[in-house]
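Of the protein chains in this complex, one is absent; all others appear in place.
Let's turn to subunit A:
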């Protein structure tokens, strides 16, 4: 199984090398066997005697992350879809993309996707699942952006990435919570502890996180907006990722976790409401589309909504129907996308207004399309699998119970009605798709190319899918026993045995609903011209695309506005902000922890000379801020320095005083030398508010330092280590001057690196001056 998952990835890595020989053979042929072999591998598990399989490889045991592949019925269904449709899509793409395209890129992305998607459906470890999940988003991003020189491709790629990765991160949050709560990273382990999860304090968070992940990936309302724009990808990609497989990852996730959630009313409410709204809204939107692929995209969204709703219903019948429809949808929608691609390829247009009357030119494609669309519409014919699943959908919508509460009860009454409305529109757009494209008037002048039938091999993949549609339709129970039941068992968590019957009798309510759908659908379709203006008006401006566009656009301009508001480049503003933060937070911290100890009685008495020197220093310090001339400012600043030297003398530290004097003198002289080269000081005409702020911040900072200083002085918790130095300077250090011995011996490393600082400073200044001279010389 591990090989099956990673084989496409390994090929993805060597494809760029394979594609070097593309001028001889189409790369697609070289790699076609990979998905085919995987398909055959998984096929051998199919059968009524199906047994689960498991394979584990350690990866990061410290985090309980292991490549734990577990194959049950649900995984098997998906694995078969992924590899089976994968094979057909690769075959199809060989004719769809010609050799001049960057095939290496295309197949690399496609195979990365194939691996990731297999990984998603086979991983039992939530973190591995999440890893593969993100990779499906990334490969989808790359595939949508395949023709990246198109503006719309880039737009669609970004949109799909933002929305699906948002969901991915949310999923991450959800699975982390699940692992914290259950202490395991295995999904099966979590299902065993379902009660614990449902009763957990975080249950709501878990549910919302997971739902967000599933809804974004499976394009549920209102996150569906990325899928129509994803149609910029080459059609094989649309058929594969954006209808048959990747978009079902969200469905898979919900199905996988439904044994945990199925008993929770909230799960039922959210899933059925969102699912049905998606179904109804998207099927209505599909009717409005004029682009074939756009219409199919909305159709996919609405079908996903339908499956989601059935999972939400959670009855054994609904679950069975959901799983069955996953298979059916993949077959008919895959074939329809391929046919749409063929039409596009052979006529040069996908615009339904320009197409028409193609039946005579493309009879085989038309035949395929008729099966696909009629199956999608749920036309009651025994060889269309879509009819069965639609019928089962209605039945499960009618058969809801087991929940109580006024809201739920009214919801249960509303569900069949919404289901019917959604299905009517499904019927209408299905008819549009077929009749609009293949019947009616042929408009030669509108088409860029003269239409003709596609090459035979290109028709093979959709043909196989249509055969699938019919075989499932004719012999539903054959698949039922071997595959569907096992899947449904895995989702429902219990035995689900169902026979699929074609004929339920005239009095079966579900059949009556089907008839209503067909009748109303035909009526709506025949009178379609009268409805056009309504389609145009609703939803009009109300559109989630606008919300997305608005957000993406705003996020940049708002960020820009916020950032430029404080990143003005003004150092003064930065310092004010920094100091304000320091003052308020530090003072706040000390106040909260009651740390002030401002007592002055322990301090040394203050003498008159000290007061005089200190006042002179203070006055001089204030003086520098108001000086209008650089030289004046620096001289006044010198006063502060010399005042400090005098204070050192008073406190009997002559060596420090001496050092201070030298430094101060050198600084003043240097400054004076430099200032000779500088322009005059510009007088700042600041407002009172501005000056007031400055004064306030300065005073605040000064007071804070004073208070902390005094408190620190008052709170001596231990003896200083300085006594050691005083006592041992001579004996151990061999010198009389303690300061000197500390500098060169006890703390020699400090001194060494202070010397290094001077070394750096000297070189820096030298480099600056020299570089400037060199530049001047040029």
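Miscellaneous remarks
One rule holds for everything that comes next: contacts are C-beta pairs under 8 Å (C-beta built on N, C-alpha and C of every residue); 3 or more make two chains touch, one makes a residue touch a chain; residues count from 1.
Following the convention adopted for this analysis, contacts and distances are computed from a predicted model.
Taken from the listed names "Multisubunit sodium/proton antiporter, MrpD subunit", "ATP phosphoribosyltransferase regulatory subunit", "Ion-translocating oxidoreductase complex subunit E" or "Succinate dehydrogenase", the protein name that UniProt assigns to the chain not shown is "Multisubunit sodium/proton antiporter, MrpD subunit". Residue A:575 is the one among A:40, A:266 or A:575 that touches the chain not shown. Which of A:33, A:265 or A:709 touches the hidden chain is settled by the complete complex: it is A:709. Contact with the omitted chain, checked across A:44, A:62 or A:199, is made by A:62. From the options A:39, A:78 or A:130, the residue with contact to the unseen chain in the full assembly is A:130.
Contact residues of subunit A toward the unshown chain are 58-63, 127, 130-131, 134, 138, 145, 148-149, 154, 157-158, 161-162, 165-166, 169-170, 172-173, 176-177, 179-180, 202, 205, 555-556, 558-560, 562-564, 566-567, 569, 571, 573-575, 577-578, 581-582, 585-586, 589-590, 592-597, 705, 708-709, 711-713, 715-722, 724-725, 745-750, 753-754, 756-757, 759-761, 763-764, 767-768, 770-772, 774-775.
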